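A protein chain is absent from this complex, but the other protein chains hold their places.
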Amino acid sequence: MTLAVDAIAWHQFFFVMFALLTCGFAVGVLFSGNIVRMAFYLVLSLASSAGLFFLAGAEFVGAMQLMIYVGGTLVLLIFGVMLTAQDRFISLKTPAGEWVLSLIIGGTLLALLLAAAFRYEGWQQAELGDTTPTSSQADTTARLGLSLVGVRPDKLDDSPRKAGMSGYLFPFIIVSVHLLVVLVGAAYMARAKKRTTTTAR
Amino acid sequence: MQTTLVDLLTSAGLPDPLAHVIRALVPCVLIIHLVAVGALVFIWLERKVSGRIQDRLGPTRVGGRFGWLQTLADGIKLIAKEDITPGEADAMLFRIAPYVSFAASFAAWLAMPFAVGWSGLDMNVAVFFVLAVLGLEVFGVILAGYASGSKWSLFGAMREAAQVVSYEVPLGLCVVIPVFICGTMNLTTIGEMQRGFATNWLIFHDPFTFCVFWVYITCGVASVNRAPFDLAEAESELVAGFHTEYSGLRWSFFFMAEYGSMLLVSALAVILFLGAWHGPIPIFSIGLGWTDAGGILGYLASLAGCANLILKSSLGVIVMIWVRWTLPRLRIDQVMTTCLKYCVPLASFCFLGALAWQAWIPNVTPASLPAPFGIDRAAIRESWVTRAGGPHATVSDAQLTPQTASPVPTTLATQSVPDRNIPVAGSTAPIGREETP
Amino acid sequence: MTELNLYETLQAKFGDQIAGANLEAIGDSWIEVTAAGLVEVCHFLKHDPNWQFNLLNCITVVDYFEPDPKKAAKAGWEPHLEVVYHLSSTEQKHEDGTRFGVVLKVMTPRWKDDQEGQLPEVPSVASVWRTADWHERETFDLSGVIFTGHPDLRRILCPEDWEGHPLRKDYEMPLEYHGIRGR
Partner (left out) sequence: MAASVADQRVIEFDVRTDEMLVNMGPQHPSTHGVLRLVLRTDGEVVSEVEPHLGYLHRCAEKIGENLTPRQWVPYTDRMDYLAGMNMNLGWALCVEKLLDHNLSDKAKHLRVIIAEMGRIASHLVGMGAYGLDLGTFSPFLYAFREREKILDLFEEACGARLTYSYLTPGGATADLPEGWLDKCSAFLDQFEPVIQEYHALLTTNSIFIKRTANIGVMDAEMVTDYGCTGPVLRGSGVDHDLRRDGEEIYTEMYENYAFEVVVQKDGHYPRDHTYPPVPKEAVLGDCWHRFYVRMLEVVQAIDLVRQAIERYRSADGDWGIPIKLTQKLPKGEVYLETEAPRGQMGFYLVSDGNSIPRRVRARSSCFCNLSVTSDVCRGALLADVPAIVGSLDVVMGEIDR
């Protein structure tokens, strides 16, 4: 007694589910009025995109997305929202004129992306067959770690002298120093200005 | 070729998708049981231990001699209680918050191994995944505090968020040390590396890991909001912090999330530092030699390992309960200073120390004992550099990944863990993706 | 160091501000001070090196009033209020080490220039002892004496919108208060 459809393509099923969730909540961010709900929809949208990464077998990037985006940036975002919202549920109304403008810009951008996507032949005939999940045991982390440290594991068979050199160490360092400067700047601007404490009586 | 659970089911005539669903459900149900029953047991245990500490008995009457059904009775009461949503609350967020908190604390269990192969998903980045998901739990608390609409819960939520976010830094630092000592983030490998006598445990590996174990315990207790760091529900100041407005089942979800993550933090401590599923004396692996014999004996050895791990993490939870009922609470700024002025510097100092120790005094553990996998740590480290450096890698990729000693597919053997071929030591397998059968 | 030479020093220093004393009474003897000179006397008693009354123990108002006229006739005093200040010192003690305290009294009429409802006024000593702040608020609240110069004179024990001053002899319990039946 086998069901009519013999095998549900699990890979496709979860892919579509996560994709729908991500886009759905992203649109939710646009349309919801309450600022805290916006932040929460953003959390769910990014979390489901992390799900996409896990589905694709890239666990390291998925965990990275969870930790840095959802666990870090959005916690700060929600902190910011809670600290500055004057009356708790500040609701932002976007006037009609700006809806039209945004639709136009968004529409053109979408069209551009779609056109570019479908010109790439690799996707033209995505055959349904390949449903076996990529093995999650490929040691994604070792190679990533090495390339971050400056050794290029995928360029090992180059000429011996240059074998595996010119990793991503330099850009990685530049980005982290840049982030440090930004953080110090933000902390400096947000420092509590000395307010004269109001003497009670 | 191992017969996986799915083949078992399909051969029994189940349609293929249903078999997959059941195979996916088995680990989830087991983990839910662990967290739910764990919470049930630990709530009862907390009342008993705190009773003993305060020179009284704790629950004695409900359901038998030691009142062990007390928590079940509380659970039923909580389910029967009315779930009130306060008037000023933002209804949707108010309802979602406890589930976010519980989901985060439960999802982290997915990557926790209980014995070799006995884990929801034997991920290569298990430690990183657990830390990432642990960070999500703070969302449930922030949303709860914010959506309850009352000034007090907002205070509780702000304090809690500040504390948990700031304690993730030292927690991350402490967890990195066992990771780079074992050379991998895969919890099963880390567990297997501590096979053998207790001296092989990572806590005794070098003085820095010993000191970092205690820093980890402090940060773990703080990031789970227990004991001297439980600012969020400081009764004397903020009534009950973020979950003041909750009642009934929603409140019990927060409670379960707390006990779930409490057990999680202590289980992580056990796996990383206290020889995960290995007893102090290796009866099964060396004494009886069951772990490597397949079949029922291997299964029993894994069962004993699982019991070992659960026992050790319960001891960790008991210590947390014991600390909670003896120490007064710290002020919020004292909590922050302990984190930034004591935990972070100490953790980073131990990090450097362990790094130096690892570089100059490798392989201190007695060589006589069979190192895990027949490869000792030094070999693993060289493989990193040599393999990356040139083609003549001695140790192939596949060997790096943990071998499942017991070939028999245990119920928990996950399909997603591919059937690793066990290459003869020393044979060089081609680099890149190993061939799946 | 006894009440006697304290009374003499006060009279010498303040003359007519001290309106009399009763040093042989059963129980405690007291010194009567006029309302006008109260603050200086208190300031002197607190800051003078050989008296140093730095503890104001308590401020009380005793209401001398007899509701039914028969007893009022033979009571021997006509209706008035007495504001009583008990002072003591942590430094100065009697020779045998026992507590050296002094009682100051200020006599005021029951109502300000005898109109019913006008509360009598006494200068506030909150500037001398900060504990007087709450004591005077309580006395105002329960016995109805206005302390002029008090930083924040409002009721402390009874609710803000309570009428009447309960410890007055002619006080009538209100019939109801916010719907709660009084009598």
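Labels for the chains are A, B and C, by order of writing; each one numbers its residues from 1.
The working rule: a residue touches a chain if its C-beta (ideal position, glycine included) is under 8 Å from a C-beta of that chain, and two chains touch if they have at least 3 such contacts.
The structure presented is a predicted model; accordingly, all values stated were derived computationally and were not measured.
The chain omitted from view is touched by exactly one of C:Thr9, C:Thr34 or C:Thr60, namely C:Thr60. Remark: the omitted chain is touched by one listed residue; of B:Ile79, B:Ile281, B:Leu311 or B:Leu327 this is B:Leu327. For chain C, the residues touching the absent chain in the complete assembly are 25-28, 30, 54-58, 60, 62-64, 75, 84, 86, 88, 90, 93, 96-99, 101, 103, 129-131, 133-135, 138, 142, 155-159, 166-167, 169.
Listed by residue number, the positions of chain B touching the unshown chain are 50, 53-56, 151, 155, 158, 228, 230, 234-237, 239, 325-334.
In this section, only the chains that are shown with their structure count from here on.
A straight line joining the Cα centres of chain B and chain C is 70 Å long. Taking each chain's centre as the mean of its C-alpha atoms, chain A lies 26 Å from chain B.
Here the CA centre of chain A is 75 Å from the CA centre of chain C. Taken residue by residue, chain A touches two or more other chains at no position, since every residue touches fewer. Across the complex, chain B is touched by residues 1-3, 6-8, 10, 34, 36-37, 40, 43, 47, 59-60, 62-64, 66-67, 70-72, 74-75, 78-79, 82, 88-89, 132-133, 135-142, 146, 151, 153, 156-157, 160, 163-164 of chain A. Within the complex formed with chain A, the residues of chain B that make contact are 13, 15-18, 20, 90, 92-93, 96, 121, 123-125, 128-129, 131-133, 135-136, 138-139, 142-143, 146-147, 149, 154, 157-158, 161, 165, 168, 184-185, 384, 388-391, 397, 400-401, 416-418, 420, 431, 433, 436.
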